[in-house]
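The complex appears here minus one protein chain, its other protein chains still in place.
On to chain A.
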Amino acid sequence: MPDPVLIKALRCAACGRLDPGPRDLCEACHSPDLEPTELPGDGALVSWTTIRRAPTRFKGQAPYVIAVVDLESGLRLTGRIAGDPDRLRLALPLRATGEHDGAYLFTERTT
């Protein structure tokens, strides 16, 4: 499978809370001291849908598959899935394998 990529996120310097960002104040302690961090991109599929009517900005890309993924670090992300949507099922193990304009691309994790 393609090489894994790391997920850019924020970690609160005051309390350690992770956030997918962007965020100005820590959701837990309201500290403004949020530091960029990188997290492993392994996670599980929470839900998915195939977008067949896209907004202007993504018009040439439809159809594409949107996924909600829970990372092993506890973060929830909205990204995209590569590959055959007929293979998808809830809790499918996934790995981040790409990033485009701030959105992560996930691939079924086989190892």
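The working rule: contacts are C-beta pairs under 8 Å (C-beta built on N, C-alpha and C of every residue); 3 or more make two chains touch, one makes a residue touch a chain; residues count from 1.
Definition applied: contacts and distances are computed from a predicted model.
The UniProt record for the undisplayed chain lists the protein name "propanoyl-CoA C-acyltransferase", from the options "Diacylglyceryl transferase", "propanoyl-CoA C-acyltransferase", "NADH-quinone oxidoreductase subunit D" or "Xanthine dehydrogenase family protein subunit M".
Residues touching the missing chain, restricted to chain A, are 20-22, 46-59, 61, 64, 66, 68, 75-80, 85, 90, 101-103 (touch as defined at the top).
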